[in-house]
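Can you keep this structure in mind? I'll have questions shortly.
The complex is shown incomplete by one protein chain, all other protein chains being positioned as in the whole.
Letters A and B name the chains as they come in the text, with residue numbers starting at 1 for each one.
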Amino acid sequence: MILQGKLSFETRGRGTLSITAAIREQVRLSGVTTGLCHVFLQHTSASLILCENADPDVRSDLDRYMTRLVTDGDPLFDHTDEGPDDMSAHIRTILCGHDLTLPVTDGQCALGIWQGVYLWEHRSAGHRRNLAITVSGE
Amino acid sequence: MILQGKLSFETRGRGTLSITAAIREQVRLSGVTTGLCHVFLQHTSASLILCENADPDVRSDLDRYMTRLVTDGDPLFDHTDEGPDDMSAHIRTILCGHDLTLPVTDGQCALGIWQGVYLWEHRSAGHRRNLAITVSGE
Partner (left out) sequence: MILQGKLSFETRGRGTLSITAAIREQVRLSGVTTGLCHVFLQHTSASLILCENADPDVRSDLDRYMTRLVTDGDPLFDHTDEGPDDMSAHIRTILCGHDLTLPVTDGQCALGIWQGVYLWEHRSAGHRRNLAITVSGE
């Protein structure tokens, strides 16, 4: 049993957007009891991550850490046509990932109690971000 | 054919714990001949990684590298209530990952000859870490 769907989200520039509820709903709708849910972001300048879901400071600390680690407009970069945040966004995506595979148990996403699913926009401007969701199992 | 189970490990603080044998055993017990084994850590301050399995220096170099890259108690962090190693542990988890998908071939984990599976505790103190394992295939 395999079900595939799409979701789109509008981001508002650099920062994280909680999508845990939307992913949990896709799993419920699939009817899969035991299996896996794969969530795939079809972009190269945003990430999908699991992150601590209780204190919003975790996500702002994380974003500021990555902004310092991968500097916008780094003079190292030759790929600059789309602005100082473009090449840094590509690197952030490769370091932090673009997809998630989540266990499905008893018909639900078997996340840990502190794990939330976040779409993380790496560009300064907002973008429409498309996700392909595949739920498989029994 | 899909089988799901759980494993728990007690860590002893920051550092790596080899769990290759335990994962290989779960694959054998599943009876799956050709497929995939997904191992998922239900936490936001520890990682699951594949790492070189021959020289223990690789894992200690890796851990010291990450300790330098993501500094405990970095003044950048606002999320400090749980100690100086907590926010750094969340960032290490996002950079290094929390799950693995391994091919199953001829009833066995098809790891490369130098690939070992490690549970990597990022917190200073030991913790009980829970894993959800899903083996699927034929």
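Keep in mind that, in the parts below, a contact is a pair of C-beta atoms (placed from the backbone, for glycine too) under 8 Å apart; a residue touches a chain by one contact, two chains touch by 3 or more.
Worth saying up front: this structure is predicted, and the values here are computed from it rather than measured.
Student: Applying the definition given at the start, please give the residues of subunit A touching the unseen chain.
Tutor: So the residues of subunit A touching the unseen chain are 2, 4, 38, 40-45, 69-70, 74, 76-79, 81, 87, 90-91, 93-95, 97-99, 101, 130, 132, 134, 136.
Student: Need a quick check: the contact residues on subunit B for the chain that isn't drawn.
Tutor: 34-36, 49-52, 55, 57-58, 60-62, 64-65, 68-69, 95-97, 101-103, 105, 110-115, 136-138
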